[in-house]
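What follows is part of the complex, with its chains left where they were.
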Amino acid sequence: MFFRFLPQNTNFFELFEKQVNFAVDAADCFKEICSKGNIDDAALNKIAAIEHQGDDVAHTIIEQLNKTFITPFDREDIHRLAKELDDVIDMLNTIVSRLKIYKITGVNKHLVEFASVIRESVGAVACTIKYMRDKKHSKELSQACVEINRLENVGDAMRDKVLAELFEKEKDPIVVIKWKEIYQDSETVLDICEDVAHVVDSILVKQA
Amino acid sequence: MFFRFLPQNTNFFELFEKQVNFAVDAADCFKEICSKGNIDDAALNKIAAIEHQGDDVAHTIIEQLNKTFITPFDREDIHRLAKELDDVIDMLNTIVSRLKIYKITGVNKHLVEFASVIRESVGAVACTIKYMRDKKHSKELSQACVEINRLENVGDAMRDKVLAELFEKEKDPIVVIKWKEIYQDSETVLDICEDVAHVVDSILVKQA
């Protein structure tokens, strides 16, 4: 749909698909770390490498965007899309760093659940990016956006529930500090996914 | 003033007034909860319902904006205005959720004071939105913006004072964690109100 406004020599679709695939890789990696309950150097290096590659794609998109003439408002959407996708990967990398720094080991079932919802949401985000190429898929795209919104609400309720439990049961304040941050950051990943859906939605409405 | 640039069939003024009225309702609800010092399900449901309705108006504004041809820069201002007003309501809803999750009961005089300053600031924000319709009110509008800035400074000083007191007197770290977040979030509401005033100010200067 919005390919009409994009120059032929820069394939923004391909770049965004590349970027969102790194987001999916990061969500997979995060899920694996959470279900193992152990962060070894291999896992840390893996997610850091994904973050690095995602950064490179984001940089390429912005660079191409700056060199390319297109209308201002679409520029902004492209800029925001690259930024939000980058933020998804960054936040996942940050949570993993925190788990390491706080020396958190063992499987936490709430975090496993968060990781699973995050993986679903990032998967739906990847769908929206893929469906953007073609007007034929506008119904599927719409459904993916609705699903991302739904998962953000699920995450909100989860965070409220697990925070309430944490403050009720955990007596060690240091542990409260650590997990409060990790749960809130996990929910933030879902917020950012929702922001991506809003940008995609904006692009669609404008092209309708 | 900026009605010159807006299409006649979409009344953005009416939509913004609707949205800011929900912000006022949320601030009223927050003030009531704080002065009662008790969050029952009725209060929780009420502010959640306000948040939901506010969300709908924000969504309508963005949707109308995307369907409407106007100059790019004004689009941006409209987008930011809808976003910031939405953030005011969201933040108030978040604070109330935290009060519930942290099982905070009883009247906290500092929070009552914050709620009162927030109500004043949101009221001034509502004035700016109403005055935007007509150049005749540019003086009143200007005064409302000055007032919002003043209240943000008041909030800054309040937060610093109550945080200092909290860290000095409270020995339970869990209680410190809870109230630190609630006070900082309360001050953030005033920051967002100031951001609204900046957007309104930008719109005015451009139309002068």
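Just a few scattered comments:
Labels A and B are assigned to the chains in the order they are written; within every chain, residues are numbered from 1.
Simple rule for what comes next: contacts are C-beta pairs under 8 Å (C-beta built on N, C-alpha and C of every residue); 3 or more make two chains touch, one makes a residue touch a chain.
Everything numeric here is computed off the predicted structure, so don't read it as measured data.
Of 3 total copies in the complete assembly of this structure file, 2 are presented in place.
The criterion applied here is as follows: only the chains that are shown with their structure count from here on.
Inter-chain centre distance (chain A to chain B, centres taken as mean C-alpha positions): 27 Å.
Of all the residues in chain A, the ones that touch chain B in their complex are 71-73, 76, 160, 163-164, 167-168, 173, 176-177, 180, 198, 202, 205-206, 208. On chain B, the positions that touch chain A within their shared complex are 62-63, 66-67, 72, 75-76, 97, 101-103, 173-174, 177-178.
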